Each structure stands twice: as C-alpha cells, then as structure tokens.
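Let me begin by handing over the structure; questions about it come next.
A single protein chain has been omitted from the complex, and every remaining protein chain is retained in its original position.
Chain naming follows the written order as A, B, C, D and E, and within any one chain the residues start at number 1.
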C-alpha cells in the first residue's frame, strides 16, 4: 500500500478539529464528549465514597479508568465485549494507560478516601481513540472536582497540571501529527505521547509497525507531539473556562 | 413511599417529548439516537453477509439485537458488563425482546441470507429504555433497509409494518403512560407493550410489583398503550420522511 | 405446518392431567414433584438463615428461584449449562419470573431475615415448564413454611394468597389452554399468565410468534387462563390438604 | 467422633436396598432411576449420530458421561454449578470415572460412528453417588443399545461384560460395604471399586482419610467389594430381564 | 501396538534415575526441582499467615496444592490453561490428589493458623508427573517447615511420616515400575500409589486401560510400588540430609 498523502488542507503538524462538549450526562459528577475529527469519545467521571481495599485507612483516594467501544463505533461491527465475556488485551492495555495518565497529574491525597471512575466509551472511532480518551477524561475529571468544590466537599482542586495525549506516526518517511484510521493503518511507526500542560512527559509508547526507526526519528515525533499537546492543552483550558 | 403526582404539564395519557436523530453514526448502515424525555438510546443497524449456521442455505435472513448500558447511564454508576465478564439476566431478557419485536414486522425472506444486528446502547436512562430501544431500533433497521435499496441490494423494503413500544403503569390506582424512572420505581404495576403501526399486539409484559391487578386494569393499560403507540408510530413516520 | 387439532378427548379449554407429589425430597424443608401431562418439574424449597447483603438488618426475608433442565428432559439432548459455563438468557428469564411470582404472594416481613431458595428442575419437558414450575414452586414454598410452623419458627404462614400459572395460545385462530410442546411449536401466539388464587393478575407475558394479535384476542386468552388457574388453585388446595 | 455402629439389621458386608426403575424418561434412548438406599440417581443414555472430531472417519463410536447434583440433593443446599459458571473438580473427576468405566465394557467398534452421552443426575444423595451412577449408567446404556437393536440399527449389543461399582470403607478398624453418608464422613479409609460382571477390576480408588492403611486392609476391602459387586451384577440382570 | 520392551539396562522393577535439586527458588520458604528420568517438576511451598475462612479460629492450619504444566512440557504443545480460562478436569484431579497426600502425613494442628500452598509445575513431562509432584512436593514442604523451625516459628516439624508416590503398570502381562510416557501410552493397566515412608497406603488409583485386571495383578502392582517407594523415601532422606 502506497503511503497516502494528507488532504492538502491539513499539514503534517496539524491536529484535526478538536472539540469538547461538556456536561453531556445529567447524572455523572463530570462528563464530556470529546471529538478529534470523526473520533468521538464519551467520558464520564463518577465519584464513589469508597476506595479499593488496599487503600482503606490511608487517607488517600484513587482514580481508575475503564474503556469500551460501542460495537459499531468501527467501520465493520465488532463483537460486544460483554457478550464475549471478557475484555480484550487491547482494552485492558488502554484503560490501564488512561488511569496512569490521570493519576500522574492528580494529588491522590487531595480528595479524601474516594474513588473516581473515569469511563471512556468510544461512540465513533477514526484513529486516536486512546489519546482522545485521555484528553477528554481529564476534562471530565476536572469537572467532577469542580462539582465537589461547589458542593464544599473539596477546598481546592487536587490537580497538579493538565494532561493531554496525541498520536504521531511515520508515514513514507514523513512525521505526521494526529493520525486518522487510514493513516494509522499505513504507518511505518506509530507513537502515542501523554504530556502534561507544561510539556512534561508522562508516557511514551512508540512501535515500529514495519521497519525499526532511529533515535532521531523518535525525537522528531516527540517534537511534533509537544506542538500538538500545547494546542490540546489550550483547547482544554478554553473549554473549561466556558464551563466555569 | 407515597405515589407521586405527575407535574401538571403532563397528563396521565401523555408521552414525554420523543425525538429521533437519524444517521448519527457514519459507519452503520442505519442509525438513530432516540429520546424519550431524558432517556437516550443509540441504535445502530449493521448488515452482515452471513447468517447463523442454522439458517445457511435457507434463503432467509435473520435479525438479532444486543442491548447495553453505559456504566454511568444511571443515577449511580453500574459495573460494566464486559468487566464483570457476563451480561446480566436483565440485559439478556431485554435484547431477546428487542430482537423478537423487530422480527415480528420483518419478512425474513425478503433480504437474502444476511444478518442484521441492531445494537441498542443506553447513553442515559430515565425509565423506558427497552421500549425506547425497540422504537428507535425500528428506525435504524428501516434506514439500513433504505440504504440497501439505494445500493440496489434490495428491490423493496422487507418490512410488513412499523413496530413501536411503550411502558405504562398503575400508580396510586391511576393508569399512566410512559413512566419515567421515578414513577417506575413507585408503580404498583408496570407493563411494556410492543405494538405494530396498525395496533396489532406483538408483545405484552405486565408485572404486578406490589399487589395483583385485575383483568380490567390490564385492559385500561392496553388502551393507554394503543394511544401512545399511535403517536410513536406517527413520530417514526415523520422522522423517516425527513430522512428520505 | 398446518395447525394440529387437539385429540378429541381434550377440549380447547381443558388442562392436561395435573398432579402434585409432595415431600419427594428427604432433606428439603418443602418439596414437590409437579406434573402437567408429560411435563414434570421437581421443586424444592430450601430455607437459609441469611439474607442477601442488601437486606441485612431490615428484618425482612427474601425468596429467590433457580430453574434448570436436565440435559435429556427434552426430545433431543441439550448441553448441560454447568458444562457450558453459563446459564442461558432463557434460563435467567424464567428464574426471575418464578421468583417474582412467589414473592408477589408472600409477606416478606413475615419470616424473619431468612432466604428461601426455590429450585425448579425440569425432569421431563413437554411444554409449559415455567408455568408448572411456578405452580409447583408455590406448593414447595408452602410446605417449607408449614415445616417452619411445626418447628415453632413461625407463628403463621406468611402467604397472602396462592399463586398459579398457565400457558395459553392461539392456534389456527383458536384459543387453547395449557399447550403441550407440539402445540406450542405451532402456535401463532403464546402467552403465560401468573394469577393468584383470587384471579388477581401477577404477570402476563404474551408474544405474537407469527402475526400480531388483537386486544380482544388477548382478552380471550386471559379468560381461558382464569378458568385454568381456578382449577390449578383448586388442585393445589386438595394436594396440600392431603399433606397437612 | 466415635465410630458409629451399623444398625443391627445391616451387616458390614451387606448392601443397602438397591433398585432400578427402568425407562423413566420418555425421550432418552435408555434411562433408569437407580436407588442405593436413600441415594437416587437418574441416568439417561442419549445416542447422537456424530462423534468427537478426533474420531471422525475411524469407524468407531464414543461413550462419555456427565454427572450433576441437584442443588438440594444434599442435607444442606449446594450452589448450582450452572450458576457458579463452572463444574467443580469433584464433578469432573466423577464424570471422567463414569465414562472410563462404561467404555471399559463396551466394544467401541460395535455401534458405528455414534456418541452416547450418559447423564447421571443425583436427585438425592446419601453416600455412594458415583458408584450408583456407574451401576445405573450401565443399565441406561444397555437399554439404549437394546433400543438400537430393536430399530435394526445394531445387529448385536456391543457390550463385552456388565460393569458395577461399590464403595467400601474402614470404620473403627472394621471393613464395611456400601457406606451411607454418615459412615462415609467418619471412615478412616474410603474406597471405590469398579468391577465387571466377572469380577475383573476396572478401577480402584482408595484413600486414607485419617491414617494410612496396609496392603492387607486394601485386600479385605477388595474382597468385600467383590461380594457386593456380584450382588449388584445379579440385580442388574434381574432388572434388565424384566425390561426385555 | 505391540508392547514395547524396556531397554535392557532397566529392569521391570527398577526406577528411572531420580534426583532432587533443593532450594532452587530464592523466594519460596521451601523449594525443590525433582527429576524422574526426563520428567522434571518444580515444587515450591509458600507459607501464608491466613487460613481459609472455614478454619479461622480453629487453631489448625491447612495445606493445599496446585498443579500446572508449562505449555511445551509435552511432546506437542498444549494450550495454556490461563489462556483457555479454566483448569482441566485432569489438572483439578491431580492437584486434589497432591493436597490429600501431603495432608496425610502432616499434623495440621502443629503449625498454627497458616496455609501452605505447594505449587507443582511440570517443566518437562515424560510420564509420572503426578507421582513426581507428590514426591518432590513433600521435600519442598519439609524444607518450608525447616525454614520455619530455623526462624523459631515452629518448635518441631509437624510431619508424621514421609510421603512418596510412584506409578506402575501392566504391559503385555508384565508388571513394571515407574512407567515413562511411551510405556504409559501402551499399558493395559496403569496405577498410581501414594505410600508413606513406612509403607502405609495413602492412596491407590488403578485403572484398566484396555482389559480388566485381577485381584492378584493389583497385588503384584502394589508389591512393586512398595519396593519403588522404599527407594524413593531413601532418596528423599539423602537429599534432605545434604540440605540440612
């Protein structure tokens, strides 16, 4: 398969249209529908007054994430994981990543012995669902903390920074930001970066799909990611200002 | 718990605001987001070119449904069925009902050896999710058939009628149409009716939650359901006209 | 398939031979083998001194039911659910129905914080297994309560009424009571009614297998069911008198 | 716990009352309800026209067994294995034993590429359920072969011998035949013997529950088992004569 | 298949080369790699300070065993049980046997309310894995008790005897000790004996694979087993002396 050119209207270092629709769920303490182009992920943050057994009495809280995909989020329908009776390795890998990413910018001592479950359900998938889930999951989490602040449960929001994520890839030798599904399928290498609002690296996952890449190529992907993540962090701030 | 009065603006025989948002999924052959008040169900119809083993060589197709609820569709978060590793009895009961209801108005000989899977995922729940799923599932199914018609795969739409569904209940002696979650929780009896566009009965499920009811009370619920279903069928027709 | 006539010796409104063999299990607090023609269901009621977690401290008890079918209860052998590793949707639907039906005539505050598990195991199936299970399950439950009364655990039997159940169907336009397997397979509509000893309706489940039916046809099925249920309630009373 | 004496009416080398009720299931090719005292096991043999994949084309058939226990077969109710979602190690161990025992007396080349599934469901348990299952399973299997003979499917019955089984134990130093539940619970050693009609040994399973036993004690148990098995084989023959 | 002769260098009553490599695991309280010819089983004994719920407050401990096989322990690769999602009937049968055998020589009142889990993982299989597991499991268990003794947790080692196990079989009429995989596959009868260091019988499992065997043949197998077990017990003692 020949490497496909981007449509002329999108540069290699350009994000797709990104948006956040806040408070889309009337029950969740925080919620957000995040769009990266055609990729849409519904994120809800649910606050529970109980921590896992291993944290009881520690004075600390916990944040965990779950990830799912509606059966027809994809080009062809996938079997429902609930019907198959187990979550795939991919699903578990992704939800562990989302959880780690959100915990990396949260002060777990700052919201009591509570657990916040962030559910990220992919309604439509066109590449980058895990990075959209992290970026939107942060927004839902922050809204949940704001809600607790308004109720007087918290004195301040226990977040130490923002967290955003983006995918990058090498396609026909070119480094590109924010791959859609078709680009992702034809990439020589594919990387997901989770960064904080101040460009600290939280997580890097880079995979050579076809041929190994070099140290400098990894560097070029990271530079691209930093640019994209700056823009995502800005978009998060704008969306949340509107909300507050 | 004392039986709660309806808000003055809704009569006992009045539906909540019902709406259909069509073609909400860019991959599914047919899709629809259906609203009954705050209850929102995303329905997609996926056409597959293979039937279950027991139908191979029969020349007939099959329609099946799956039902799911996002973890925070409800007031308090529910565990994800994929994580628990199995679908609850309730989920299975509902998806069997949706499948039977859709098959009841479809000519299974009319679309070749294909299987159509109708996924109904509850995004937000405020009572009546199964009846919303049937009513919206029909719209998604019909859109999938129209899509096949436009592609020339079908010569005509193999539907013999419309199908709609509504819940009714007895609350403090009063028969009410289209219960929301709070009404449903306090009902003495709760019934779901699946009717065709011409008021034929496809399915009745009536349960005395507290005290047994009488034959005439069942009759009064059915009369209410016929009124509501007439309006739902009209709403389906309007939505689909706009779509075609 | 042409609608098959009933054998001349059984009228459309006539039950099959119904019988109850009491105390068939030497360990269970209550037990009964119920026959509806060739359908045989073994029902046992087991009293446990512990309620589910959500009822602890409430002073109330709980009744739950489980349903199973021996592998060769049917014309051709079915796989054992224990071997397949899960209960089918049908099994779960039925056991939920049995449980609701028995709870509908029991005063849950009347036997302390205990749980009674009613197991209904189909030894031989010829149609109507769920309705036989409810009708026989009531007898097993009542015997368990009598046993507790004799032991002095209870002061009175916390049952507010009897509960019985029967299937009816439309076959070739004719409404028939108590379908056997062959009739059930060829029915246009199939309904299960759960009624109390005083003809109160506890549950109605009616399904159009082929073509939708009308409101008056549902009415005719219900009238038939009331007749059959009167006779079943009478048979329960006779069996239990012999027992006491 | 002190070793309990047998009731004076039963000698240490005496079986409990044993009986076979034949053809108790109207669908199974062969069936039998076997009694060893209060232990009752329902055995059905189901003939299927297909062998497991690894035997296809071999010209040989296969016999397999499944074992189950109704939840209230026992003094206190056990959870249903279908509900727990898996069969216990004990269940699997027993059904493997039953299958091996029946295959040991069958000519697997003598009934074509068919599989016979022998289901042994314990309706009431008072010790010795696995040995009763083998003894009754043989009867059900033989009846299934007779049925095939009558249909002309077989020219002769492909059984090379009878197979029977009995438990023995050491209690307070005394060797006893056919332990009931209470004896079994207090035994120092417990053994199950599967023998043919001509006293050939098919299987021995002997376990020291408390203290190890000696070679001569094993010998004395085997002698007891041979006596009991002779009587069981005679009882099988009588029951089957009546049946033919 | 013709019965294969033993290589001239091994007599029918001769064990394969048996060895124990002690303390092979740096974390386990006791560990041992046991060899019976090409069969290699890694045994670890892990001490936990908690007993199963049914023993709490009894002052007694418990010993349990688990058995596993690495996927390529065998001639052709077997699926991993963790991937298949359940342990086979064979696995469960074996681990129950190992646990019973170890408990038979342990004073469960002699090590407090602790649970010792003995894991037996087959690294390479060439027949006799379950008997090697018992023989090596005893060594691991004893080392764990010695470790507790050295720590001062125990005052004496709560073992009442040694326990060893060996397989024997009838091949072409000849009784042979310690079958390898190839012999086992062609045996007419196959037996596993678990004996104590003083030749007390703990467990006998004998199965006629092809034709039933006689009482005297069982006797001859048991005599062979006693000889082999004497040698195994001696080998255990030597290995453990070296260790202490």
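As a working rule, a residue touches a chain if its C-beta (ideal position, glycine included) is under 8 Å from a C-beta of that chain, and two chains touch if they have at least 3 such contacts.
Because the structure is predicted, anything quoted here is derived from the model rather than measured.
Although it is not drawn, the missing chain touches A, E when the whole complex is taken into account. The residue from E:117, E:147 or E:227 that touches the chain not shown here is E:117.
Residues 25-28, 31, 38, 42, 44, 46, 48, 66, 68, 70-77, 80-83, 85-87, 91, 117, 119, 121, 123-124 are the ones on subunit E that touch the missing chain. The set of subunit A residues touching the chain not shown comprises 86-90, 92-93, 95-96, 100, 104, 161, 191, 195-196, 198-208, 211-215, 217-219, 222, 226.
Here, only the chains that are shown with their structure count from here on.
Separating the CA-averaged centres of subunit C and subunit E is a span of 51 Å.
The residues of subunit B that reach two or more other chains are 86, listed in rising order.
Taken pairwise by the contact criterion, the protein chains link up end to end in a single open path, with no chain closing the loop. Taken pair by pair, the chains that touch are A-B, B-C, C-D, D-E.
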